[in-house]
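Every protein chain but one is kept in place in this view of the complex.
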Amino acid sequence: MDLSKVKDDRKLEICRLYYKGGFAFLPFLWAVNFVWFYRDAFQRPAFEEQKQIKRYVIFSGIGALIWSIALTTWIVIFQKYRVDWGTVGDELTFLIPSGSL
Amino acid sequence: MTLCEFFGCAFIGFGPAIAMLTLTIAQDPVLVIIVFGSGFFWLLSSLVSSGLWLLIGLTSMAHTIHLVLSVTLSVLCQEGFRYLLYLTMKMFNNGLNNMFDSNVVNWKMMSYAAGVGFGVMSGVFSVVNVLADAVGPATVGLKTGSDKFLLASASLAFCFVLLHVFWSVIFFHAVDTANFAKISWVIVTHLLASTLTLLNTSGHYSAVVIPNYVIVLLTAGIAFRAAGGTLNSLKSSFSPRIVVRCHESRSLEQNRKIARERLLTLLDNHINGEDSVEAQIKRETKRVSDIISEMKRERREKIRKLKESVANAKKTSNDSQENS
């Protein structure tokens, strides 16, 4: 879909859908929403739906940010301490590396 | 072979192909279609020749003769399919150009694209087995052959990609002009180059690669001629150039006029240097503006002096009034 050709009311619909969809543990949807509608929310001259779109874009952005921080932190902690956790670490591991700890 | 060698050989074999595809083919949808189409024709030819190879295998003949015969037949198959491709492209030439309302694609460019498709496909088929076998820690040289084998194979792929491009250009041109000498040159050099590759496993790499490069050079020359090049054009392509671009107006005529004027100026500059019209105008303008600024400066000086003398006069008159 070419976003530049879509009408503003339809844009609002899409933006809202993506915003709601992100709550289903889909932070990537939020990130996409933020990037796609960033220009409409902040850089275009004012239009009727802009205020709502702006709200959705901001919340999506914040959500995506929190998710990415949380995931990064967890990944770093997991990689660093998996071996030290012993059995618990193994149970949390999906593919256990063969031939090593 | 390691990853280093893998990429080295892949680049050697397919460097020209990659460059041609990205720089000359990728921008034009018609050429892309032709590349794919001709690649498909090459695959069809190899299908037919593999069928022939199986049939020959049924007869009982010496291994060497079997190989040589199948190479010959395979070459003839490829050339046959090149002719079929020519006919097909002739048929669809106008249709293709109409479909993508792009500016008319040159028939020579199309023959070149057909060659690229043939070349890439045959190159892939000739070295992909070698490259696949060679992904691992080893190089050739344990039993027979030497570590030059992979380089030789890659160089051969390089040759064949180029040769197919040249052959197609020559072939299409030759069929257009019914020049049978050129057609037979294509077939004979193709046969020669292919049979040469059979020697690659025997270890006489220079005996394979050097004649192949000679063939490439000769064929390149003929292809260049067929594409409309001359010795003169080759020479002049290395001399400095003047480029004029003009998109000022929406009218082609108008643009052409402006461009011609610009070209005239540039040429004038290039040839006459200091004495060119533009340079003269520049010089004159500068001289005039120098004179004017000099005059202005002089005038400013005069006014300043005048003002000073007036002020002095006032002062003396004031003094005299106080004294009196």
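Order of writing sets the labels: A and B. Residues in every chain begin at 1.
Here is the rule we use: a residue touches a chain if its C-beta (ideal position, glycine included) is under 8 Å from a C-beta of that chain, and two chains touch if they have at least 3 such contacts.
Following the convention adopted for this analysis, contacts and distances are computed from a predicted model.
Here one chain is missing from view; checked against "Translation protein SH3-like domain-containing protein", "V-type proton ATPase subunit D", "Nicastrin" or "Protein SEC13 homolog", UniProt names that protein "Nicastrin". Residue B:68 is the one among B:68, B:258 or B:279 that touches the chain not shown.
Residues of chain A in touch with the missing chain: 87, 90-91, 94-96, 98-101. If you put the missing chain back, the residues of chain B touching it would be 1-2, 4-5, 7-12, 15-16, 18-20, 22-24, 63-64, 67-68, 108, 129-130, 133-134, 136-145, 147, 150-151, 154, 158, 181, 184-185, 188-189, 191-192, 195-196, 198-199, 201-202, 204, 207, 211, 224, 227-230, 233-234, 236-237, 241.
Rule of thumb we're sticking to: only the chains that are shown with their structure count from here on.
Work out the mean CA point of chain A and of chain B, and you get 45 Å between them.
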